[in-house]
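Working notes for the structure below.
And then chain A:
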Amino acid sequence: MEKLLVNIGQNLFVLFGLLAVGGAGVLIFSKSAVHSVIGFLFSMICVAGCFLSLQAEFLGVAQLLVYAGGIVVLFLFVVMLVELTKYQEKGIFQTQTKFAIPLVGAGLLIFGGVFRAALFGASAEDALTLQQGLVGATENLGNAQAVSRGLFANFILPFEILSVILLVALVGAIVLAKSERV
Partner candidate 1 sequence: MAITKVWIEEGCIVCNACEAECPDVFHVTEESCHIKGDSRKDGRESENRDEKAELKADLQSSLEASIVAAAAACPVEVIKYDQVASADAPGSAEPAAAPAVIASPAPVAVAPEGAPTAAPAVDADIENAVDAALGTTGNTAAPVPAPSAAPRPVAAATPPDPPAANPAKPRVTKVWIEDGCIVCNACEADSPEVFHVTETTCMIKPGVRLDGKESENRVEKNGLKPEDGERLITSIITASKGCPVDVIKYEVLGDAPVVEAKPHDAAEVAAGPFVLDYKAAPNRQVVMPKTVPLPSLHTYQEEQKAAVAADGAKWAKQQADFETAKAKALAEGKDAPKPPVRAVPKKNENDMEFPAPSEAKDPDLLHLTDLLDGKVSQAFEQSGELILQVHPDGLIETLMFCKGDASLRYEMLVDQTATHYPAAEGFAFSVVYQLISISRHKRLRVRVLVKEGQDLESAVEIYPSANWMEREIYDMFGIRFTGHPDMTRILCPEDWEGHPLRKEYPTLGWGQRDIDFREDRSGVLMRMALEKAGNMGINLKVPKAD
Partner candidate 2 sequence: MTPTLIQYLVISLLQIVAVLGFVMTLVPLLTFAERKVIGYVQVRLGATRVAGGLWGAQRGRTHQSRTITGGLNGFMWWLGKWPVISILRGLPMFIADALKLLTKEDIVPTDADKAVFVLSPALAMVAAFTVFAAISFSPGALFYFPAKFPFLGGLPFNGFLTDINVGLLFILGVASVGVYGIVLGAWASNSKYPLLGGLRSAAQIVSYEVPLTLSLLVPVVLTGSLNFNEMSTRMAADVPVNGLVGIGRSLLMFVGFFVYTTCGFAETNRTPFDLAEAENELVAGFHTEYSGMKFSFFFLSEYASMITVSALASAFFLGGHYLLPFGLQPAWNHFFQHSPYAILAWTCTPSILWFLLKIFFLLFVFLWVRATLPRYRYDQLMNVGWKFLIPYTLVMFVIAALLRYAA
């Protein structure tokens, strides 16, 4: 008991991780689209829990705020509005099963290899810490500052590229919606 509590962070991480995988399973295997979204939501919340158990509060909370609070709502919105039963009957959905199964198999193999290397390989011996350059900076700072320093100092270029991609997606969505409307 005592041991379980002392390692509570680690244990919670495992627990949340398993729950997240369970949620992802619901997302994939559920018959109802709304149930899938609920599974997705659950998965997202559990991922946030993972972050929190690693004491990355800012990331965890941001995960909650952005994914659970924003993006999944939009998914749900769309799924609710579209009358899926009709399209299910027509067989428009779930047509890609025959491609999906080999793809998932391949993905499992690849990621399994990666995970195996990460968890049991040589690098698993290293401590999971921030980059050397950041270590000193985070000592007296809160979580948010550490993340922001990482984003806006070290990784400014990828960050900006990402924002451009998002902008493109935004514009694309507007264009699609407009043409649908007219």
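The set was built so that all candidates are chains of the complex that A comes from, given by their letters.
Everything below uses one rule, namely that a residue touches a chain if its C-beta (ideal position, glycine included) is under 8 Å from a C-beta of that chain, and two chains touch if they have at least 3 such contacts; residues count from 1.
Only a predicted model underlies this, so the values are computations on that prediction, with no experimental measurement involved.
Applying the touch definition to chain A and the options 1 or 2 in this complex singles out candidate 2. Contacts from chain A toward candidate 2 in the complex involve residues 2, 5-6, 32, 34-35, 38, 41, 45, 48, 57-58, 61-65, 68-70, 72-74, 76-77, 80-81, 142-144.
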